[in-house]
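As you look at this complex, bear in mind that one protein chain is not there, while each of the others sits in place.
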Amino acid sequence: MTFTPLDELLLFSGATLLVALILGRGLAAGWMVTILYGGQLLTLIKMAALGYSDTIIHASISFEIMGQSLSWRFDALSWFFALITVASALLSSWFSCGEWERSFKQQGGNVWLYHSAMALNVFTMLILLASGDLLSLFIGWELVSWAGFLLMAMAGGVATRAAMRYITYAMAGGMAVFGGIALVYVAAGSLQYEAILTAVDQMSSTQLWMLVVMFGGGFGVKMGLLPFHLWQAPAYAETPGPGSAFLGAISSRMGLFAILLVLVKLFGIVNIDSLKIPFTLIDARDLLAWIAVFTIILPTFTAMKQNDARHLLAWHGIGQGGYMLLGVVVADAMGGAGGLLHVFNHATYQAALFMAVTAVIHRTGTSDLNKLGGLVVRMPLSFMVLLVGIIGLAGLPPMNGFVSKWLVYRSLLNEGMPLLFLAAVIGTLGTILSVYKLIHNIFLGQLRIEHEQVKEAPWSMMIPMLILAAIIFITGLFPGIPLAWVASVQEVIGLPATDYTLGGVESVSGSLDMIWVIGVLFAGFGIGAVIFYSAGRSKRVHQLDNYAGGHFLSADVRYQYSDNFYAGLMHLIGGWYRSSFLWLEKSVTSLVDFFSLVMQGLYRRANAEFYLLSTALFVIAWVVI
Amino acid sequence: MIPGFTLELILYSTALGLVSIGLAGLVLSHHLFRIVLALVIAEAGANLMLVLAGYRWDAVAPILTTLGEQPQMVDPVPQAMVLTAIVIGVGIQALAVSILIRIRQRYHTLDRNEVAELMDAEIAATAGTARDVSQEAPLGERPIPPITDDAVQVRGGRS
Amino acid sequence: MNEHLVLTIALPLLGAFLLPIIMRSSLAMGVWIGPVILGYGCWILANLWLHGNEQPFSIAIGGFAPPLGINLYVDAMALLFAFATQLLGLIFWPFRLDQDTPKRQALMLLLVASSTGLALSGDLFNLYVFYELVAVSTFGLIAASSSSAAYVATIRYLILSGIGSVLTLFGIALIYAQTGTLNLAHLAQLAPDQLNNDLGLAAFLAILIGIGVKAELFPVNTWVPEVYATAASRLSAFLAGLVSKLSMLIILRLLLLIFHQPEATQVILILGILGVISGEFAAWRAKDMRRMLAFSSIGQLGVIFIAVALPDERGVLAVLALSLHHMLIKSGLFMLADHWGGSLERLRGIATTSPLAAGLFVLFALSLVGMPPLPGFWAKFTLITELAGQTDPLYMIGLLVFLLATVIEASYLFRVAAKMYQTKPTDIVRSNSPDSGSLSLTTASLFGAGLIAATVMVSPLGDGLQAIAVQAQDVDLYIQTVLQQPLGEGQ
Partner (left out) sequence: MRNLTGLLFAGGLGFMLLSIAINLDFGTPTMLIGGAIQSNALQKTGATNIVTSVVLGYRGIDTLGELSILFAAAASAGLILGRRHTTAGTQTAGGFVLRHGGSMLFPLLMTIGFYIIFHGHLSPGGGFQGGVILAAAFFLPLLARPGAQLHHGTLSLIEGLAGASFVLIGLIALQQGKAFLQPMLIQDTLGVLLSAGTLPLLYLAVGLKVGAELASLLSHLAQTESDA
């Protein structure tokens, strides 16, 4: 029996899980697992052809269960997401080896559980990505949900509560998808993609509406689309450090993957576009676009309010998901490319940011933005990584986030959607403001007295962070590398493929060449540097060499403004949307609680005979009358 | 002879009347012993209905007297079934009464509501939970745990 | 060989009659009688299963050919449930030794015998007799836990069940008066002409409500929470796991063979939906484990009722799959409840002290909410694809309610699971007796192993159940098998 590359990948991943389970308590477990992730990455690279074409690799295993056939296969779409998954797992795992693991164990953490949960997550995600029909997609989907639950819940305490919230949402989403699958099965008579593709054309618009709502809602929960986003930030933020880097990088993108596969590839954007909402001018696709836009804006401004670095980043993760969906829904060559590329870009800088924050936590013991500051002098490399990351997150050149956002904006303009464009730009403004808060409150300003002795993060953490920073910059400089993969993904899911070059995209409506952009940028920097170093004499000043109102300030006096950041802005926008989703969530819970009370009362206070009698009467009456 | 229709109506009404009286008694009584008695009445009605199902005009009991020509006989099957049903009923009633005796010994009452309340309290006590019938009691634990206030204070905002 | 099947009913009865006498003379011998009889029953059934020629057959009791006499109808479905009965009877055998042992074990043997009878019997009135025997022996066993609450729960159950049997008897009387026969096959033959009317429907509904008492049909299931909370867990497991399914089986048989009216399925569907809603919502707020399981069992049975209301053989398949799955899971969960006992609050942090039990709970809960690839998923998958295929909008409501209920179920089950895995164990002293604790944990592990085995073998199991469903759904086969010779002249 020969193994296809996909078999090898899945076996490798399964082996990683086994090693984590069996040897996870050992000393070198982290390194072993990391090396195995590296092996998975190599297997993926062996499949690299997938990234540039629309060939399909099948797994040798397939099942025939209860009249359903289950199979697994990889195409460019799966490969693209799998690459991000495995790479972020590799780097997160690397990051956790050594020092972090030791301190985690000292604080009472379960390292074995951490490694196993991580390996399980990767394994289940690969199964999901490899799904060859709707049923195996659902199986993978549920597995991913529960594996995520395990990773989120493992820290205990607040994390468990957040994970419970997550699993309730995820279950609701999963059940919506389950119902959708049943409907598809009835309509198509099968759950194979080919059968569905042909059946979609015969579907009535009511059917299609139901399916779009059920699948969109179900998958949207995982993506954290509005109004199902409440679970995500606390759940990701409370996951142990490298775990949150991994989850933040890829976990909720599984929702996007499923949306791409089902809504875009199987149902087709055209079909979704044809679903008009009665009495309004918009259709289902516009609805999705607006949901995406609000998913950008609201979580981003919520992020600004956070005082915990991890929560701030996690809220951003939700918001950035909106850009991806927005790009895909616009669905022209540029938009699709922007959305998909953003998946890659977001994974890189989100992982880098979470890692940098985790490094700070590792050294200082806190991620509270009001209790940090001035760490740039102690942890300069971490500062660099965080800087690179936030530039990417804010979507500014020269980092990769700029490229994908530029593509999305460009396509919105090209397709004549100025309102959406405006909204997306508002989102970006929020991003810039909040990431400034992040870097300022951690690294800039005055060093706290209790952090005098802080050292730079250990190399086991630094190396993956630097690798990520390098990737962020390089793919910003040469966006053509990921764009090649993105183009074949676009082909696979039936969108127009973008016309890419090494430095960007070619298009009649406006090209982008990052090599030029960055060249110009650095030329500017160079000129600045020349002026700076040639014209003036600079003098290094100690961080505490400051005066305020003529008064000399010592280290124990806080003179630096970091608490209640953006108070004015918050006051301005705060009242608009405060807690409305929380209210919604609470009212649903209360409703369930109320029903529960009623039903228990029904059984508790029951005069059972009376029920029986009246039921008998009613059913007999039904018959007679 | 009474015309068939009338007799039929009377007999069916009797059977169903017994069932109805029994059921009404079940619902209306508060005393468990009376409820058991009501059950007995209802059972009698059902048994009567069963016998009626096999009744036959101008026929004799199903016992052979000669080997030759037989007179018309009523259907023996319902009679056998009713015999069974009656004995079953007796067994259940005896069991019910013995349980009632024990309940009265333990709780000193046979009022259905009081007994149910006492039972509820005992179940809760055995399980070690507070009784949660009370409307004033705080709600159950939520599956979607709220973000606690201290967490909010530490972490700042929420949406 | 086939004739020996009747031993699975006769021997437990014999054993029950003799047990008190034998126990009085020799306790050592007496304690082995029950397990040996049930083991032998399992052996007979397994043998028949393995060496049978898959064709259903009928056994005329007393040598009187049906429809005159009573017959046992043995097809794969009946065999399956009969086997499950004997096996679960063996697993949940009341081993505990005290002065009541002879009576308790005798009652258990009667319960098993009558449950087997329910699975096999092919005669309406005979079903009623066995059903009552199940009821009476159940009452005795519940009351045997001899707490005052158990007595009250029993009497309330008894009264409810009493009305149920009045209604059932009434329905049987109606059917007999209309058709003049009680044999199911014979009735199936006559039904299209004689029972396809208001009278037949009324009779069915009376029987449905009567039998529904044990099948935990809404709203005649008010006994469930109190009985399961007061009875011994092993008994609750047997009742929730098996007896409810057997009652369901009777309803399914009646529906398949005799009552084809759409109104009948509609009533079942509506009551099933209400059962799901009421059970799952009520469970959400439950504070002790047994009551949570009781309410959740109501919900699950409601789901099975929804499946019963599905017309064709995939519906039967769904019923079978859901029933067997629930049998496995609920038995296991009740065993865990026995292991831990008491309120959910006490379970905080229990995973550190008993990791195996906590792991089993999570496994059962995952399968119950239908996580693939555990068997629960396949059962639910069969159900929802079948539900979605119906044209009647009522089924769509059923589908939505089912999905909603699953979410609620997941939320309360995993609230408990999360509690178990919280890091700090509380200092509350747990009051479980050590001996029953380990025994029930072993039993629960057995069910866990069964679940995992079913996960691995899900494909052949699915095919097997499919074949069973096809066979069970074949009315003509049933009639031909039972009434091989032409009918005796009626009038």
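Labels for the chains are A, B and C, by order of writing; each one numbers its residues from 1.
The working rule: contacts are C-beta pairs under 8 Å (C-beta built on N, C-alpha and C of every residue); 3 or more make two chains touch, one makes a residue touch a chain.
Quick caveat, the model's predicted, so the values are computed rather than measured.
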item	value
Displayed partners of the chain not shown (whole complex)	A, B, C
Among C:L182, C:L252, C:I298 or C:A379, the residue in touch with the chain that has been omitted	C:L182
Contact footprint on subunit A, counting only the chain that is left out	607, 610, 613-614, 616-617, 620-621, 623-624
For subunit B, residues in touch with the removed chain	4, 7-9, 11-13, 15-17, 19-21, 23-24, 27-28, 49, 52-57, 61-67, 70, 73, 75-81, 83-84, 87-88, 90-92, 94-95, 97-99, 101-102, 104-105
Positions on subunit C where the hidden chain makes contact	3-4, 6-7, 9-10, 13-14, 16-21, 24, 59-64, 67-70, 100, 103-104, 106-107, 110, 113-114, 117, 125-126, 129-130, 132-133, 136-137, 139-141, 143-144, 146, 151, 170, 174, 177-183, 186, 198-199, 202, 487-491
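In this text, only the chains that are shown with their structure count from here on.
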item	value
Centre-to-centre distance between subunit C and subunit B (centres being mean Cα positions), rounded to whole Å	21
Computed distance of Cα centres, subunit C from subunit A, in Å	46
Multi-partner residues of subunit B (at least 2 other chains)	23, 26, 35, 120, 132, 140, 143-144
Subunit A, residues touching no fewer than two other chains	161, 164, 168, 592-593, 596-597, 600, 604, 609, 613
In the complex with subunit B, residue positions of subunit A that touch it	158, 161-162, 164-165, 168-169, 229-231, 234, 298-299, 302, 304-308, 311, 368, 570, 577-582, 585-586, 589-590, 592-593, 596-597, 600-601, 604-605, 607, 609-610, 613
Touch list for subunit A against partner subunit C, complex	63-68, 108, 135, 138-139, 142-143, 146, 149, 153, 156-157, 160-161, 163-164, 167-168, 171-172, 175-176, 178-179, 181-183, 185-186, 592-593, 595-600, 602-604, 606, 608-609, 611-613, 615-616, 619-620, 622-624
Subunit C residues within the subunit B interface of the complex	125, 129, 132, 135-136, 139-140, 143, 147-149, 151-156, 158-159, 162-163, 165-167, 169-170, 172-174, 176-177, 180, 182, 226, 229-230, 284-285, 287-291, 341-346, 408, 411-412, 414-415
